[in-house]
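The following block contains the structure, expressed as structure tokens.
Heads up, one of the protein chains got dropped from this complex, but the rest are sitting where they should.
Up next, chain A:
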């Protein structure tokens, strides 16, 4: 038996080396090409000696016009290049909101409130308990004050008060951290999916901080959990158009008005998973920020597959016939997110496999690119335990890659669009973020959208002393059991 395994092993080892060699070749193609050429020229020059070089120079018959034209040409080309180059967009810094301890929701309290409010619908209570047991949430997630009442009091006033609490605290922290004056903000984008009062949340921010009257403000609502990256995309586009500007993005989800008080099962699900949280992000295109900015935005891809029915079910939460909840992630997902962000070698392989499938045999398995080569860190939206599990399986990621997502889900719950920032903060708090590291943030939005952002770390980040993880990072990572006994 071992002898048969040996050849298999050695052939797989050989394949691995072949693949490695191939990757190295393609990734470093340009340098592999240029270095020999430059070496040859250098050798030639050395061989020729200084007098011969002077002769060659004189024979080129330079005159003034020719010289000037060449200079102009060079200057012209470089100007065109610099003007058309997209402005680098920096993420200067960001702050995540940490709720006060009095908003904590232990499992026992959640279930007790559920029993007291739904006392004539034991099946719904059972349903909530099963969800909570398997959710991957911990005992320290927080709900807004209005939800601690029996029965909850989701009034407009309470919702506004929650919005003020989460948004203003995060923004105050951000101003302190970045020494930013409110009057210097040029662009303001607030995204909150389910709460959209009049005047809007962005107007509320402008009023509180007395921002400039010519500020460009936007309020995005109804765009789900991936709205955070949509806001980043919008900020990037605006920063291309406006030179020397900065943009503040506030990503949040206001829980108060959406706490479902009925007993329709599918609608009770968000109660179990959504929790309070927000993040405030400062982005800019000032050249002076390139020293202090934490990250540079490399890529941002937005995909909206609402038109395609199959994609509608791409990320879909459904209950099977046994009543077990599962997220259905189809393999087509890879086709959406993958190609642009990969290194050249992976792109080539992906392209070949695509061509092969289209021309030769559609039954070929689609090539799953090795994303671990492209990125050092992953931030997968902590939408639920099932989402993270599926994505980890499909992208073939290790436990450490998805640790940030799982631990954010455990400590803060599903904070919707701001969860990506809590995850990023986790990685920084663990001291893992080095200069040059690339981070892939993936956000899903209810089966229609998948948005990806790739950031490149601009400077090695010291473990922050404040921030949402500062008092508990030493306890993490924790082991999260499959089912918590309630």
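Here, contacts are C-beta pairs under 8 Å (C-beta built on N, C-alpha and C of every residue); 3 or more make two chains touch, one makes a residue touch a chain; residues count from 1.
Criterion: contacts and distances are computed from a predicted model.
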{"item": "Absent chain [UniProt protein name; select from \"Pyrroline-5-carboxylate reductase\", \"DELLA protein\", \"Gamma-secretase subunit APH-1\" or \"Protein ECERIFERUM 26-like\"]", "value": "\"Protein ECERIFERUM 26-like\""}
{"item": "Residue in contact with the excluded chain [from A:124, A:161 or A:394]", "value": "A:161"}
{"item": "Residue of A:65, A:101 or A:241 in touch with the missing chain, whole complex considered", "value": "A:101"}
{"item": "Option from A:87, A:130 or A:148 whose C-beta touches the chain left out", "value": "A:148"}
{"item": "Sole residue of A:52, A:112, A:237 or A:466 that reaches the chain not shown, by the stated touch rule", "value": "A:112"}
{"item": "Interface with the unshown chain - residue positions in chain A", "value": "100-106, 108-109, 112-113, 115-116, 139-140, 145-146, 148-150, 153, 161, 165"}
